[in-house]
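One chain of protein is taken out of this complex; the other chains stay put.
Each chain carries a letter (A and B) given by its place in the written order, and its residues are counted from 1.
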Amino acid sequence: MSLLEVEGLDARYGDFQALFGVNLSVEESVTESIIGANGAGKSTLLKTIAGVLPPSAGDIRFDGKSLVGLPPNARLALGVSLVPEGRRIFPSLSVDENLIIGAHSGRKGPWTKERIYEAFPLLQPLAKRSGARLSGGEQQALAIGRALMSNPRLLLLDEVSLGLAPIVVKQVYAALPTIMEQGTTLLVVEQDVNQALAVATRFACLLEGRISLSGDAATANRDAVTDAYFGMSSVKKDH
Amino acid sequence: MATSSKVIRSTTASRVFAVVALLVVIVLATVPKWADVSTVRKLVDLLILIALAQMWNLLAGFAGVVSVGQQAFVGIGAYGMVVFVNNLGFGLYTSIFISALVAALISIPMGLIAFRLRGSYFAIGSWVLAEVVRLAAKANNSVGGGSGASIKVAGYSAASRSQNVYWIALIVGVGAVALTYALLRSGLGLQLQAIRDNEGGARGLGANVYRTRFVLWVVVAFWTALAGATFYTKSLRVQPDQSFSVVSWTAPIIFMVVIGGIGSIEGPIIGAIAYWFFRERFGNSPEYYAMALGLLAVGVALFLQRGVWGIIRRRFDLQLFPVRRRLSVTTEEKVSP
Partner (left out) sequence: MAWVNAIVQGILLGGLYAVLATGLSVGFGVMRLTNLAHGDMAILAAFMAFSISTSFKISPLVALLVILPGAFVFGLLLQRFVFDRLIGGDPSLQIVATFGLSIVIQNGLKKKYTADTRGLNLGKLATRSIRITKGLTIGVLPLITFLCGVGVLVLLALFLSRTKMGRAFRATSDDPDTAQLMGVDKRRVYATATGITMLTVALAGVLYGAKSSFDPFIGPATLIFAFEAVIIGGLGSLWGTLAGGIALGVAQAIGLKINAGYGELAGHALFLGVLATRPRGMFGKLDNR
């Protein structure tokens, strides 16, 4: 039984349907990347799993238990944690306090504030800094650290590279292996195909709300991925 | 096949209603000729209530501006009569109009300040402004200070005054409904509906939300003062605490509109008639009446939102004042040779 099972998932924003019958299965301790263009539905998928958006059809099962109808804080208690798009750091709280509130649910596990500071050394000198005065990279590190404070079994990462300079993106992704070592299951949403395939074990491609391709990241055929990303049939290469 | 489409507004119900309404207004116009003075006075009350309700609804239900300070303009209308008739010797009926103009003028600086706030804070801010006007009137001895003044009607016979005030009230009441209807059918109305549905989107399309709201604020101030001045020309006694009273004016206005149905033209009319009608029954216990209305308003706000008319409209898909535009598409079969 996979840790996360998504079955026939439909999601809408008012009249606009964003997801069409999405099926996804993620095993425990696996890192799965969801890739796709802007507007493909990647963030929508994470939001429905996290409980921010209710699905219009289908089921989401975590550890065999259906999540549908549970509010986000209840899902967090079960071990599903979302690092939201845009980071969403609390500006009224300091860096330290942002981390502390991440542990609000009281879930026990390997991650403590000290371990987070170790994993993200750039946050160490910023402990007392207000959340409103952080750079993009600092915010991203903090957002991930904050989510880890709840010791999740499933960590959902929504577009962590968005708006960040390439060198900062590398730093952020460099921290992921440490997280994976703990056995945490990761679901990473990324527009950057290379980064996504580099960090993941498995991948799935979303195109206009539907899964267009999935497989192992290591053996992924780049051409097939490009096609699935953009939705074009294979272009014959000129010799 | 050829398809043609056109935008239609009126429905059968609205056409029937238009005829009925016209007949009602004609009948109402003849009332002073055959009804007794007490009935005439009561109808004046009703017409004033309808006017006040329509105006508050225009601001709150259509422009999204919820004011708890409209009593300021009722009071300005009242005090305008004292100033223009008593102190300056103008004619009784022209003073009603002039008082309303003054109210419109005063509403401009009031609006400039109040519109720096939004939502609930605007509501309280409008209340504060009304308080300021009340305290200013109370402190001013030329209009009677704390005890107020009576409007001098020595030169007018009671009979003619009763008739004339009634006809003015008819114009004010029916006019308020007509004005609202006209505004909503105009381009301004379309803007308002767009703003109400999606403010951000409407702004993006060029709607000047601030200016639209401000214009309505001034128009509503004018007509509210018109209603107030007319009322006090009937009842004559003007006092600061009563003429600017939230409990006497604003509370009933809000309850009428909310219970009747905010955001529709029909709602405030229903609310006004119901309020006026039941006020008689509860005459001996105004506190219980107020509490019942308050609880009803809370209930509507929490559960029904669109009031009595909302229920009727949903149930019967009815619209008596045709302000919605619907697209009617007809397909014609082409005859093939």
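A few notes on this one:
Please note the rule applied: a residue touches a chain if its C-beta (ideal position, glycine included) is under 8 Å from a C-beta of that chain, and two chains touch if they have at least 3 such contacts.
Remember, it's a predicted structure, so these values are computed and weren't measured experimentally.
Set against the missing chain, the residues A:E28, A:E97 or A:D192 yield one that touches it, A:E97.
Looking at B:W127, B:F214 or B:W309, the residue that reaches the missing chain in the full complex is B:W127.
Of the listed residues A:V52, A:L162 or A:M180, the one in contact with the hidden chain in the full complex is A:V52. Not every partner is drawn; the one left out touches subunit A at residues 50, 52, 71-73, 76-77, 81-82, 84, 88, 90-93, 97, 100-102, 104-106, 146, 150. On the side of subunit B, touch with the chain left out of the figure occurs at residues 60, 64, 66, 68, 112-113, 116-121, 123-125, 127-129, 131-132, 135-136, 138-139, 246-247, 251, 254-255, 258, 262, 287-288, 290-291, 293-298, 300-303, 305.
We adopt the following convention: only the chains that are shown with their structure count from here on.
Between the CA-based centres of subunit A and subunit B the separation comes to 54 Å, rounded to the whole angstrom.
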